[in-house]
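Missing here: one protein chain of the complex. Every other protein chain is in place.
Note that the chains are named A, B and C in the order they appear, and that numbering of residues resets to 1 at the start of each chain.
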Amino acid sequence: MSLDALYQEIILEHNRKPRNFREMPDANRKVEGHNPLCGDQVTLWLRVDGDRVVDVSFQGLGCAISKASASMMTAAVKGKTVAEAKALADEILAMLIGKLDVEKERQALGSLAALSGVSKFPQRVKCASMAWHALETALDESNPEGAAPEPAR
Amino acid sequence: MSLDALYQEIILEHNRKPRNFREMPDANRKVEGHNPLCGDQVTLWLRVDGDRVVDVSFQGLGCAISKASASMMTAAVKGKTVAEAKALADEILAMLIGKLDVEKERQALGSLAALSGVSKFPQRVKCASMAWHALETALDESNPEGAAPEPAR
Amino acid sequence: MTTLKAVAQAQAALASRRADFPLLVKFPELHYLDSAATAQKPAAVLDAMREYYETDYANPHRGAYDLSARSTERYERARKRVAKFLGVRDADTLIFTRGTTESLNLVATAWGRAKVKSGDEIVVTGMEHHANFVPWQQLAIAQGADLRICELTEDGRIDLDRLRALVTPKTRVVAFSHVSNALGTINPVRDIAAVARKVGALVVCDGAQAAPHLALDLDALGVDFYAFSGHKMLGPMGIGVLVGRREILEFMPPYQMGGDMIEFVYDETSTWNVLPHKFEAGTPNVAGAVGLAAACDYLDAIGMAAVRAHEQMLLELAHKMLGEIPGVRIYGPAAVADKSGVVSFTLEGVHPHDLATILDEDGVCVRAGHHCAQPLMRRLKVPATARASVYVYTTAEDVEALGRGVERARGMFG
Partner (left out) sequence: MTTLKAVAQAQAALASRRADFPLLVKFPELHYLDSAATAQKPAAVLDAMREYYETDYANPHRGAYDLSARSTERYERARKRVAKFLGVRDADTLIFTRGTTESLNLVATAWGRAKVKSGDEIVVTGMEHHANFVPWQQLAIAQGADLRICELTEDGRIDLDRLRALVTPKTRVVAFSHVSNALGTINPVRDIAAVARKVGALVVCDGAQAAPHLALDLDALGVDFYAFSGHKMLGPMGIGVLVGRREILEFMPPYQMGGDMIEFVYDETSTWNVLPHKFEAGTPNVAGAVGLAAACDYLDAIGMAAVRAHEQMLLELAHKMLGEIPGVRIYGPAAVADKSGVVSFTLEGVHPHDLATILDEDGVCVRAGHHCAQPLMRRLKVPATARASVYVYTTAEDVEALGRGVERARGMFG
């Protein structure tokens, strides 16, 4: 499997300059994700207003794949409705394990398609999925983990 | 290895009619021997008078080899001095693991030579040695096990 | 005609099957009748392990490279294969261990130390192998619990009436064997499990003698834990299985601690990995798992129904031949249909060890002794029995050689 498919330029670029890489003091959702295979962790903050994700940010130590995936995720999700964000997470998680027809969806995926190379590296799938799993948890209203530990403010 | 060397007629005969197969109420030594490989056990009684073994008897459940060996042992040891009995036990235990020149000692061994076939059946050595180990314990004055639990009477 | 043809076909299949077992090919005059102690190995099992070592060998789970990923994949594929063989849908509840003994110790220690308290009761049966007896006995001693032993019927079955009387609301565990290694008795697992379940007791089943011989549908069996060894079912040494109910495994503390079974290790405390890893500390025996999976392939290719039919035919023959010899006494159920794999017997006037030695001269391998079931021997009031046991490669000729040998021993000692 070609390394270039995994470390596409856009991935390396997001790794170098991750978007929304900051704490969010006024978040109303905060979730910790972690990758048991390596011990790396990500913290995800969301501000959800009504049915819309108005802000997303993250921090954490991890590999290029995990950092780029989290960064691209924040950029893609910001401004989406909760339902849209959930649907996107489903789609990307399917893509990461090779269960999505990337060619057919390339238009819709946009730059997120760059993450599809991960599906050929089973040991690295968890790296890319970590942030998206954290997003799912954060968006799940029934999940107490989703609530920010300190109320916003 | 030939079975006939193991189950010599004299062994089968001792198995059928073991000598000194009885309890001994007036014993002054009593020892339990056992074979951990099979769980079989032998009880050995001795009456030692001064430096002489004046009576020996045994009981127990065991295979033909163990029974014949015990029976032949009691017959051989009765009337011997403690020192003679100890020397004999040493000799027989060496013979059972093939560490004795049986041909050279055949005269001295007498019918006990029949036990030498056991040395070719490693799984059965413990059967034949059980009674002799018990004898050693019974003759070892320093060993508290040697003393009969109920004083002679 | 059709039956005759079927018999002829079965015989041809058996002849070609024996060719799969290198040791049996190397020693054609050997009558190996100790399969309950351990089974001989088909070349397919040995080949599978070698192929793994030569093609995909690395430490699984840990590497960040392809070879290690392949090793992981071999390991998890083996787990799924064995789970399928057993009728276990949730493969992550299948834990690879070293064997039945480790599997049962795992339960008695990790579950037992956490859940059994002073005054509780633990029920085992009078026919258990030491591996399913001593861990419970020692647990009872350590926790101040009461070990209760369910007595057997005259013909060596678990007495269900006595079991019902023995199991009380204080009973925390009922541990029993699916098939007795010393008698061959097939126990009514579902009935026993129902008795235990009624009082909320844990149901632990020792399947060491069942998994190799009977078609299993573990998910439907109603037990909480099921244990067996690979080496008794054509697999390699050093690998075994414990299947547990997920809810119980998830609550239980781990057994051994080390690599792979942790999530985070802090200086003062640690957290545990998910199933099955939580119970698989250290580098796993991937080669063993691969070999066991190959054994499952081999058995499924024969078909467990055919395995059973073949063994039933051999047991019928053994009961018949031995039954005709004066002085022979067979232990356990009289009806072969109630048994699996084993004929346990004594010959009057001949100690079982002498019998085994005499049989060995004719190449007939049987085990003599207490069969790691001293509590049962006391109940049978014999110090030992001789045991002949059969498997997929056993022939009628093997059983006939046994019969001839027992006759010969009778002659020698007569």
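Details
Everything that follows uses one rule, which is that contacts are C-beta pairs under 8 Å (C-beta built on N, C-alpha and C of every residue); 3 or more make two chains touch, one makes a residue touch a chain.
These numbers were taken from a predicted model, which means no experiment stands behind them.
Note that the absent chain touches A, B, C when the full complex is taken as a whole. From the set C:224, C:311 or C:360, the residue in touch with the chain omitted from the display is C:360, counting the whole complex.
Considering the whole complex, the residue from C:17, C:129 or C:410 that touches the absent chain is C:129. One chain is missing from the display, and on subunit A it is touched by residues 2-3, 6-7, 12, 15, 37-40, 61-65, 121, 123-124, 127. Although one chain is not displayed, its contacts with subunit C can still be listed: residues 22-23, 26, 30, 32, 34, 37-38, 40-41, 46, 50, 53-55, 57-59, 62-68, 98-102, 104-105, 109, 129-131, 133-135, 137-138, 141, 147, 149, 229, 231, 236-239, 256-260, 262, 264-270, 281-288, 352-353, 356-357, 359-360, 364-369, 372, 374-375, 378.
Mapped onto subunit B, contacts with the missing chain fall at residues 36-37, 39, 122-123.
By definition in this document, only the chains that are shown with their structure count from here on.
Look at where the CA atoms of subunit A average out and do the same for subunit C: the two points lie 48 Å apart. Mean C-alpha position of subunit B lies 39 Å from that of subunit C. For the pair subunit A and subunit B, the distance between C-alpha centroids works out to 81 Å.
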